[in-house]
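Of the protein chains in this complex, all but one are displayed in their positions.
Right after this comes chain A.
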C-alpha cells in the first residue's frame, strides 16, 4: 500500500501523470547519458595512450562541457542555415562553426571531402549493381 510519503519519494508514482515537460526532461537526460558514455570511452582510450588516468569528475566535466558546447553549435548552425534561407543545416554551415581555428577549419574541410568521396563511391557501387541487373534482365 502506497503511503503519501513514499508516493512523493517515488518518481514512478501512479498518482502523477507524466507531463510533456517530464518527457522532454527524460529525453534530455538520455542524451546527456549518451554523450557521457562516448566521452568516457574516448577519455579512457586517450588516457591509456599516455598511461594516465582521468578521474571520474574530469570525465563528467568534459561530458557536461561537450553537451553545453552542442547548444552553442546548434544555435550557430540554425542561425547560419536561416541566414541562407534554408531550414536544413548543411555541410557549409558546419564548416562555418569551425572558422575560429585554422587547424580546425582545415581538419573539417578534409573530413567533409572524405564524406563526399565516400558518398560518391556508394553511388558508383549502386550504379554498377543496377547496371549488372539490367544486363541480366535483357538477355
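To be clear about the criterion, contacts are C-beta pairs under 8 Å (C-beta built on N, C-alpha and C of every residue); 3 or more make two chains touch, one makes a residue touch a chain; residues count from 1.
Here, contacts and distances are computed from a predicted model.
K.L.:
From the names "G protein subunit beta 1 like", "Centromere protein X", "Ap-4 complex subunit epsilon-1" or "Transcription initiation factor TFIID subunit 14b isoform X2", which one matches the UniProt record for the unseen chain?
P.N.:
Record says "Centromere protein X".
K.L.:
For chain A, enumerate the residues touching the unshown chain of the complex.
P.N.:
Residue positions of chain A that touch the missing chain: 27-28, 31, 34-35, 38-39, 41-43, 45-50, 52-55, 57-58, 61-62, 65-67, 69-71, 73-75, 77-78, 81-82, 87-91, 93-95, 97-98, 100-101, 104, 107-108, 111-112, 115-116, 119.
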